[in-house]
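Missing here is one protein chain; the remaining ones are kept as they sit in the complex.
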Amino acid sequence: MDISQLLSDLFFDYTLRTVALGALILGMVSGMLGAFAVLRKQSLLGDAISHAALPGIVLAFLLTRQREPVVLILGALIAGWLATLFMIAVTRTTRIKNDTALGLVLSVFFGMGLMLLTFAQRLPDATQAGLDKFLFGQAATLLQSDVITMGIIGALALGLLVVFWKEFKLITFDPEFAASLGFPVRGLDVLLTTLLVIAIVIGLQTVGVVLMSAMIVAPAAAARQWTDRLSLMILLGGLFGAVAGVSGTLISSTAERLPTGPVIVLCISVIVLFSMLFATNRGLVWNWLRSKQNRRKLRARAVLADLNTLAMQHPHEAHGHSVAVLRTMSANPDGVSYALKQLRERGHAYEVSTDVWALTDEGLAQASRNQKEETE
Amino acid sequence: MTEKAIEVTDLTIAYKDKPVLWDVDMSVPVGTLMAIVGPNGAGKTTLIKSILGLIKPAAGQVLVLGKPYTQQRHLVGYVPQRGSVDWDFPTSVLDVVMMGRYGALGWLKRPGGAERAAALDALDKVGIRHLADRQISQLSGGQQQRVFLARALVQGAQLYFMDEPFQGVDATTERAIVTLLQELRSAGKTVVVVHHDLQTVPEYFDWVTMLNVRRIASGPVNEVFTEENLRQTYGGKVAFLSAAGNGKNGKQ
Partner (left out) sequence: MSQAQFEIQLIASMVAVACALPGVFLVLRRMAMMSDAISHTVLLGIVIAFFITRSLNSPLLLIGAALMGVITVSLVELLNRTQLVREDAAIGLVFPAIFSIAVILISRFAGDVHLDTDAVLLGELAFAPFNRLRLFGLDIGPEALYTSGSILLLNILFIVLLYKELKLATFDPALAAALGFAPGVIHYALMALVSLTAVGAFDAVGSVLVVAFMIAPPAAAYLLTDRLSRMLIYSALIGIFSAVSGYWLAHWLDASIAGSMATMTGISFVSAYLLAPERGLIAQARRRQGQRVEFALTMLTMHIAHHTATQEAEEENQAVRLYEHLKWSPRFAAEIVGIAEHNGLIQQKKGLLVLTESGLKRAQQEFTA
């Protein structure tokens, strides 16, 4: 696939441009607001709310007979809201735990939505054709008007995020302290959750119910690996989400029968995987390399100490010792050769004859320094 | 008439209709360094939280420097228990301390240079200015406690409430904190501390309130921290307490 062709399509092909733009908005908004969900240990809330939105969408259609995205989004919002309230009520007033409440709401609301959807499908004016777009996300059918709606609502949500930035940060980190300062923690909580529901709802059209939870969790999870600052984490989350959205769209356009939603999710999953492996400091690969390095250092030190011990036992200090002996002394016989090479590089040991090693003067000095350190 | 720092009358708090605090009266003069002690479940944290307006009482009234707390927020600093927060949160030490200024900033305004300077100053006072840019997950228990303390200091309050600040903290930090609290007291501030270690009460504090759902006693340590009161507060477990009780009595 020709990259330049792809990029030019991006700008000039109406459908591709529209879908990519929609995906970009989705990625950015959910990536940024998702950070708060993740930090508040509400990662799966996205999953539950996106499923719970379905009956809201269908009812909104049934009551108003309109397919206007704004109307449907409003329905989704209300349903998502009710679902959240229900979960809070149940966990607060009974011994039902959080995860059960999530699963309950997810499956039951969705089931209701399904029931209503099939009910609506039997109605004479079966113009509900657009409703199951929300189920699976058919990004390819996004219209420019849809994208504009997404953009406006998304911008509003992000705007509120910026305005109440420090308040949201405070109630997420230390709600009690926030309350003692006089901030209405519950109200702010409600607002934040509303923004989250908005982010989810505008993304449903693009990736569908099942995959929406990934768009909330993954960008934030990836961003967290790269930074320890909340502001940066949010921005990176938005960036990752947007990148995944656009690249997912582009990639799925290059081949037939590659549904856009899943490809976007795979893109963000790759980004998460990469971040977890290679991010500076926290990355697993760096951790692994670092611990390997440490182990090597310790082993070299141990071999140095062994050589020293042997040297002490033999009055002729230039007397070399065989590698075999060193191996029997070592807890890690396989690493001895490498350790000896390291020691040679540092000038602490030299090979007297084949496979026979001894300490240099510098090595002796280092060994006694090490010993002193250890006994301190 | 000199105002009391804290005036609690008939405070009763129930949880699911079981009393947590019952008919508590407490009157704390300005410029005192006071400990609140009592067994687990005695209502110590609840008392503090209700003074701060975080819990609604079933009955009774609380006045802070003569007025209800809601009118005096800017005069009160709060240091909650360390465990109440997720220390993995992506933020730096300086950032957390600046949060103490959010109350004064009010809605929507961003913290700026003045807040930053105040925060650095507070970090200085608790001795961890060099950790200002450190991620909070990398802190030790003692350092975390100092961060919380700095955050309260930055509020520029007259009255400080602390919940078990010495819990799980190394000896050096403990000494540093006590010194700081005593300095605050000397400067005319009032400091109230929920304290878990009876042995150190006579050494660190001038006043003590002994609580076990009801107020057993409240007053200057040398008057009130007696074996009899300790017995009443802690029920049967007195044996190891007599040393603490006698400590102060012995000094008389």
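By letter and in written order, the chains are A and B; residue numbering begins at 1 in each of them.
To be clear about the criterion, a contact is a pair of C-beta atoms (placed from the backbone, for glycine too) under 8 Å apart; a residue touches a chain by one contact, two chains touch by 3 or more.
This is a predicted model, so every value here is computed, not measured.
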Inset, instruction - Can you work out which residue in A:53, A:73, A:216 or A:326 touches the chain that's missing from view? - result: A:216
Inset, instruction - Decide which residue listed in A:84, A:138 or A:225 touches the omitted chain of the complex. - result: A:225
Inset, instruction - May I ask which residue of A:4, A:93 or A:313 touches the chain that does not appear here? - result: A:93
Legend entry - Residues from subunit A at the interface with the omitted partner, ascending: 38, 41-44, 46-47, 51, 90, 93-100, 102-104, 106-119, 122, 135-136, 210-211, 213-214, 216-218, 221, 224-225, 255, 257-259, 261-263, 265-266, 269, 272, 276, 282, 284
Inset, instruction - Against the chain that's been left off, what residues of subunit B make contact? List them. - result: 9-10, 12, 14, 16-17, 19, 22-23, 57-61, 214
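Here, only the chains that are shown with their structure count from here on.
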Inset, instruction - Please work out the Cα centroid separation of subunit A and subunit B, and write it as a whole number of Å. - result: 38
Legend entry - Interface residues, subunit A side, partner subunit B - complex: 39, 163-167, 169-170, 172-174, 176-183, 224, 227-230, 233
Legend entry - subunit A-touching residues of subunit B, taken from the complex the two chains share: 49, 52-54, 70, 73, 76, 78, 80, 84-86, 89-92, 95-96, 99, 102-103, 105, 107-108, 110-111, 135, 137, 151
